[in-house]
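I am attaching a structure below and will ask some questions about it afterwards.
Complex shown without one protein chain; remaining protein chains in place.
Presenting chain A:
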Amino acid sequence: MEVQTLSSPWQFTCDLEVNFESDEKAYIVYAALNVDKELQPDKVKRVMSVSNGKLAAHFEAVEARFLRASFSAFVDVLTLATRTIEEFSPEKGL
């Protein structure tokens, strides 16, 4: 996390990258989490992308507490989506 010194109101930013080692898996998580928009778009922005088997999420917020709340909730569902893939991927021969 870092605090930008620019005069933009989106002072608080944070980046997260998860390596799924597969574009397909990264995209599954991307598609699952991209459905839910940020609840306060005037206070927190979230942008996600997929490349080289990695899911990247970039957060910008006007206050640290919004960034923290949004990031924390995101990590919860990201972990859930990842665990769902790990446990129920057809590759596991379920």
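Please note the rule applied: a residue touches a chain if its C-beta (ideal position, glycine included) is under 8 Å from a C-beta of that chain, and two chains touch if they have at least 3 such contacts; residues count from 1.
Please note the rule applied: contacts and distances are computed from a predicted model.
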item	value
Protein that the absent chain corresponds to, by UniProt name, given "Glycoprotease 2", "Checkpoint protein", "Postreplication repair E3 ubiquitin-protein ligase RAD18" or "Translation initiation factor eIF2B subunit beta"	"Glycoprotease 2"
Option touching the unshown chain, where A:47, A:64 or A:80 are the choices	A:80
Residue, one of A:14, A:29 or A:61, that touches the chain absent here	A:29
In chain A, positions touching the absent partner	28-29, 31-33, 35-36, 39, 73, 76-77, 79-81, 83-85, 87-90, 94
